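The next block holds one structure in the form of structure tokens; read it before the comments.
With one protein chain removed, the remaining protein chains of the complex are shown where they sit.
Moving on to chain A:
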Amino acid sequence: MSAREQILQRLRQRQGQPLTAPPCDFSVMEQRDWSEAEKLDRFERTLESVHGEVHRVSRGQWLDRLAEVLTTRGTRNLLAPINHWIGSALREAQRDDLPPLLAYDRPIDGWKPELFNQVDASITSTRGGIAETGSLILWPTVDEPRLMSLVPPVHVAVLEASQLYTTFLEAMRAQDWAAGMPTNALLISGPSKTADIEQTLAYGVHGPKELIVLVIEDDPV
């Protein structure tokens, strides 16, 4: 008998009383009723409390703010998506206050050292945010692969304020996650950090040292 069959048999032939599944009342998770403004405030406050940086911008000025943010950090290059509107907008802008753009256009296996050692910052889109925990929702794609938001020391994420959800539960219900999960889904709530050395916080232990969120407040025209 295989280990699988042995384990399942032991579980199926359980001694003791038959087990019944208790009802699960989720209402305690559903009590928050925040307005749009309140959601954004909460998101901002919570993310900033864990060292994230939040910038509220309009659709017309997000590039200016991005340029400012990157210039103050002396960023030498920026890894950006190719097909997403963020990438197109960056390429079309032709601004000299923005660093040269890099593209994640081939499998990682061919350029690991380059990605790990030479990329200063990346920019990605998000599928929304969660007000209660100050989290970003990312579903990496071919255009924005998994390591893009993880390996460079600075990660800039663009969030539409209209896609802010109250809780994780609300977000996964609204976006119907259970219908089909991607290869990888992520919640990101701040820069990489550790407190493993005597409870002292240190940032950027393995992932980005800085997480910068540009929240676009107005609707697309």
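In this text, a residue touches a chain if its C-beta (ideal position, glycine included) is under 8 Å from a C-beta of that chain, and two chains touch if they have at least 3 such contacts; residues count from 1.
Note that in this section contacts and distances are computed from a predicted model.
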Which choice in "L-lactate dehydrogenase complex protein LldF", "Branched-chain amino acid ABC transporter permease", "(2Fe-2S)-binding protein" or "Ni/Fe hydrogenase subunit alpha" gives the name that UniProt lists for the one chain left out? "L-lactate dehydrogenase complex protein LldF"
Hidden-chain contact residue, picked from the options A:L66, A:I86, A:L147 or A:L164: A:L147
Take the complete complex as the reference. Which residues in chain A touch the chain that isn't displayed? 2-4, 6-8, 10-12, 14-17, 19-26, 28-29, 31, 46, 50, 104-109, 112-113, 116, 132-135, 142, 145-147, 150-151, 167-169, 172-173, 177-178, 180-200, 202, 204-208
